[in-house]
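Below is one structure, written out as structure tokens; comments come after it.
Left out: one protein chain. Kept in place: all the others.
When the chains are written out, they are named A and B in that same order, and each has its own residue count from 1.
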Amino acid sequence: MTPSALSTDPTQSFKRTITGVTLVALPVVLFMLALMLGRYPIGPVDVGKALLSPLFPDLAADIPDVARQLVLRIRLPRALAALLIGASFGGTGTAFQAIFKNPLVDSNILGVTSGAGFGAALALLLLRDTWQVQLFAFAFGLLAVFLAFFGSRLYKSTPLLILTLMGILIGSLFGSLTAMLKYLADPLDTLPAITFWLLGSLTAITWQKLSALAIITIVGLVFLWLVRWRLNILSLGDDEAKALGVNPARMKLWIIICSTLITSAAVSVSGVIGWVGLVIPHAGRILVGPDHKRLMPASIALGAAFMILIDNIARTLLPGEVPLGVLTGLIGVPILILLLRRNRTGW
Amino acid sequence: MRLGAKNLNYGYLPGQTVLHDVSLNIDPGETLYVLGRNGSGKTTLLACLAGLIQPDAGEVMIDGKNIRTFSATERARRIGLIPQIHTPTFAYTVAEMIMMGRAPHLGWLGAPSQEDHAIVDEAMAQVGLFELRDRPYTEISGGEQQLVLIARGLAQKCRILLMDEPTAHLDLSNQHRVLEIVNQLSDQGLSFIVSSHSPNNALAYADRVLLLTGGWVSAYGSPLETLTESLLSSVYGIRTEVIYNGEGEAKKPVAVITQRPISLLPESLKYPHSLLSDVFEKSFETPQLILVTGLSGVGKTTWCTRLVDLARNEGLTVNGVLSPSVFKGQRKTGIALMDLSTGERRQLANLRKDDLAKVRTPRWSFEPQVMDWANQVLKDTGENDLLIIDELGPLEFFQNKGLVEGLKRLDTGRYKVACVVVRSSLLPNALQRWPNAIVVNGSTRSESKTQP
Partner (left out) sequence: MPLSPNPFCMKGIKMKQRLTQLTLLLLVTILILTGCTPANQATPTDAIEAPETTLPEEELTEEATGPAGRFTIQADADLPPALTVLYAACFPDELPVFVDAEADLLVTTATQDDAFSLSYLPATFLPDTVLIPQSDSFDAAYFIAFAVSPAGQQVLIDIGALPPTVTLTDQAGNTVEIDQPVRRVISTYGPATAIVYSVDAESRLASASYLGARDELGAAAMERIDPRFQDLIGDDNFSQDDFNLEEAANLDPDLIITSARTAWLDTVGELEIPFFLYDAETPERLKEAVLLTGQLFGPNSTAQAEAWVNYYDWVYASILEQTQDLPEEERPRVLFTGTAPTRVASGDMYQTSLIEIAGGISASAELTGYWNDVNLEQIAAWDPDVIIVPPYGGATVGAITENPDWQILDAVQAGRVYQMPKLVVPWDTPAPDSVLGIIWLTQRLFPDVVTLDCAEQAQYFYYTYYDYPISADEIDTICAVD
């Protein structure tokens, strides 16, 4: 009997370690970069001083207060939010692709993003730019998934097809409702607000919003990380999963609940950002393979890195804010094409 | 670990029972083959045994304990289900696929440890796949894929493995490879229940065989007891020939060959040791049934007519009914019925023009009075040397209407030699009903394939 080893091939093991280290390092490096980039010029040393100033107040004595405040109150929460949101999309996209056995599925498959978009548009139409927008978005995101899930329960069994279909239907429904709200909105001031929100942006991040987001996201991602290996089993199908002693219905339910909560929280803060949940898992598979034991952390890391990269560009490229939804596709597609050309076949 | 099933009943929909009263048991190290036609309930049975579905009645037990009392994980540690190979969505490597078998041993939130990796490696080695460990599952051959699934079952550490048609889609060499490994594992103490389409595989590898027909158990026992020509005929609706080795106590079946309908001419009756003559000889002891079969229009009725004439020439008494076709030009527009004893002829069926006929098939509508007259003929006629029934069709087999008296006589054996015309599509139904019938090719168009 050959002694056990993670791999018998030492070069492959080495490659895996390198990939792993890079994937973990990437978001961290980009995070550091994010703190140093911005329309207001602040040198790296000053950034460092500003970061340490809550612990060592004297350090910040020689930097302008504006700079310090910008780093701590504007850049830092924003960068953290980008990390969390990117991680959310990466993780939930991976989870959904596994349980739906479909590599073309996005975090939005059950309609959570569309529902959240509608909720935000409704709040912007009825109220103003207040915290209620976030709450409405979160609530309607959950509602959309609730409707999709229990709509599919109308059929005695819950085959994936029915669930996917209900998700698409509910998503379209909320999409149409959002379009209707846009039509009703005052074109001079509410409509631009709705459009901007729907395209996605992290301008309005505050420490308060961030803390709410962080709690939900971290708890959710921890859960997804813990069940990551089970996703392999679920991706084989309900029958095989049952034969392997797993309760697929219950497990899928928990995963859907968890993913919906974190996606809804993310979207309620950032606006509608699609595409990330669909493509990051693919990038992950190309880099580390389909085993969810490695894929889940990879996707989370890649998602976080990608989001921070996008946000950096969004807020520094032009004096105006470039919406995130605009950039995710523009930048993501070439990256994915580059990855695809690295000749790994299959998913 | 003994697996037993008692009186399993299951229906996917109320009123549509798929399994009727199925009981079996299996000892450690035993290989049980489940044979049956498509839709006879093999997959459902395996699903019940694996605990995936709950039977409507009856129970499945492991070592005497109902499997319902086990949790899903405990159950999965004892019984494994190895499905047919299919393409998974994601291209896991062989090692990753086998690792999934460790699921029942890990908690909800567990991930595989070093020990699990060791078990996986061992399972891989047992089936001989270690070299393929990092190859994507989607890129290996069908046989190797099946072996991977078996290895997964081994990694699951269950003592009982259920295999759903493991050799479907496999070429001869892969089939052999898989089944040999199964056999060796079985020698090591694992029990296998294998659903299969191949009686020959059952002959080669099974300790016991369960035959399922329409959800009912037709036979359950050793291959010698269960794989007989008549049982196979009743299960599959085809005539087979079983080849045996050895004599008496040591007699062992070694191969099952399917038989084609015999091509013979009615004229062969004239020859003393022809098959037909032998049939008439045997009819003194047991009733002999000849099924004359073929597609529509090949000449089955003509064949029977010729036989009637020849038989009468030989001095045999002939009774029964013939149904010659009525033509208008080139087209068959009706079916006539002829009483062979009196020669009387009546129009039995016409092309169906409307939906009002009481007795009808998609193509024909039958005159009820003529049908009644035909039944009367069949009922009244005594046991002559040769009874002709032309023909038994969908009316008789599916609606239980039409020449019901003919069916009765055949079922009860009230004949010496009966020659029954049955079209090709209904031949399996006929053979399932009368498994010992001789099947003759009723084609009178081609004279080349003759067999005295």
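To be clear about the criterion, a residue touches a chain if its C-beta (ideal position, glycine included) is under 8 Å from a C-beta of that chain, and two chains touch if they have at least 3 such contacts.
Keep in mind that what you see is a predicted model, and the values were worked out from it rather than measured.
Any idea which of B:16, B:38, B:188 or B:330 touches the chain not displayed?
B:330
Among A:201, A:217, A:270 or A:299, single out the residue that touches the unshown chain.
Hidden-chain contact among the options goes to A:201.
For chain A, which residues touch the unseen chain?
38-41, 65-66, 69-70, 73-75, 128-129, 187-189, 192-193, 196, 201, 203-204, 206, 315, 319-321
Convention: only the chains that are shown with their structure count from here on.
From the mean C-alpha coordinate of chain A to that of chain B, what's the distance rounded to whole Å?
55
Could you list, by residue number, the parts of chain B that touch chain A in their complex?
So the residues of chain B in touch with chain A come to 47, 50, 52, 72-77, 80-81, 83, 88-93, 96, 99-101, 103-104, 106, 108-112, 114, 117-118, 120-122, 125, 130, 133-134, 136, 138-139, 156.
In the complex of these two chains, what residues of chain A are touching chain B?
1-9, 12, 98, 101-103, 226-230, 232-233, 235-236, 239-240, 242-247, 251, 285, 289-291, 293, 345-347
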